[in-house]
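First the structure, then my questions, so here it is.
One protein chain is absent from this view; the other protein chains keep their places.
Here is chain A:
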Amino acid sequence: MEPILDVEGLSISFRQYDRGAHQRTLPVIHDLSLSIAPGQVVAVVGSSGSGKSLLAHALLDILPANSAREGVIRYRGEPLTPARTAALRGTEIVLVPQGVTYLDPLMKVGPQICKGRREGRVREACRAVLARYGLPPDTEERYPFELSGGMARRVLISTAVMESPRLVIADEPTPGLDARAAGRILGHFRELADGGAGVLLITHDLELALTIADRVAVLYAGETVEEAAAADFTTPGGLRHPYTRALWAALPQNGFRPIPGSQPAPGEIPTGCRFAPRCPRCRGDCQETHPAYRSFRGGMVRCDFPGEVME
């Protein structure tokens, strides 16, 4: 089947002023590839600041003006040009943004969900969407500052699903929600996918993502380091990249073990493998050569020694 979304070799960089009029280019996403078929939920997980939200913004062509983009993004077989993106976003391609600051602070919630339209049909749909997410009807009349964190989150999702999207890009839709509300929302994404839409779920809640995702792409320092089937996480030895294994071991119920160090900042990227400085399995070569992204055991991995189990 033709993928709904196909990202090939996406790179994003920012132009910054260094000193005075000197500019420098800061690469933040490097050679990212990803595809979503109709009916699929693909989760993108990875460290904070690894470029997850930028990926979402690149797909919608809403990156800041000082950014540059390379690579190809295809939507239903055709390249996503700026004009095409502008025509599709908000209707066929929708974003559930990460920050609750994306709501207009001076506008009541109801009109924001209806996008200013006042016909009875739209207002009814708005009420139905609110009810679906367990928000009381008087939510319409509230301003964003009158909402709790979890309620604001559900309002953001309501604004996206008012249309009938073919591609949903959800950027961290669940933090601040209790397990039941989060489960209900993810269940709704699953329904959208089962109805033929593609869902890109950007999250760091690996556990929750696994409940609905078909595939999981793992990002580290602006690169995809692994693409795995959801089942690989629960199969012993199923994971390929040491970073993915470290993520799994850091879950509260799986040991809560942090690995030391932090992800390299853009502009301080090592020449070899980007995970090498923190990798428990790092060899001499890993510091020197940058590993290619390749197929391995039914998934993808960017590691020259994948799949080895840690002692």
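Keep in mind that, in the parts below, contacts are C-beta pairs under 8 Å (C-beta built on N, C-alpha and C of every residue); 3 or more make two chains touch, one makes a residue touch a chain; residues count from 1.
Please note the rule applied: contacts and distances are computed from a predicted model.
Colleague: Report the protein name recorded by UniProt for the chain absent from the figure; options are "Helix-turn-helix transcriptional regulator", "Ion-translocating oxidoreductase complex subunit A", "ATP-binding cassette domain-containing protein" or "Cysteine desulfurase IscS".
Modeller: Missing chain, UniProt protein name: "ATP-binding cassette domain-containing protein".
Colleague: Given the contact definition stated above, which residue among A:20, A:258 or A:284 touches the chain not shown here?
Modeller: The one listed residue touching the chain not shown is A:258.
Colleague: Which listed residue (A:89, A:166, A:204 or A:302) would be found touching the missing chain in the intact complex?
Modeller: Missing-chain contact among the listed residues: A:204.
Colleague: Could you tell me which of A:11, A:33, A:47 or A:211 touches the chain that is not displayed?
Modeller: Going through A:11, A:33, A:47 or A:211 one by one, A:47 is the residue touching the chain not shown.
Colleague: For the chain left off this view, which of A:124, A:146, A:191 or A:288 is in contact with it?
Modeller: Selected residue, touching the omitted chain: A:146.
Colleague: Counting contacts across the full complex, list the positions on chain A that touch the omitted chain.
Modeller: 45-50, 53, 98-101, 136, 138, 146, 148-151, 172, 175-182, 204, 206, 246-247, 250-253, 256-259, 261-262, 265
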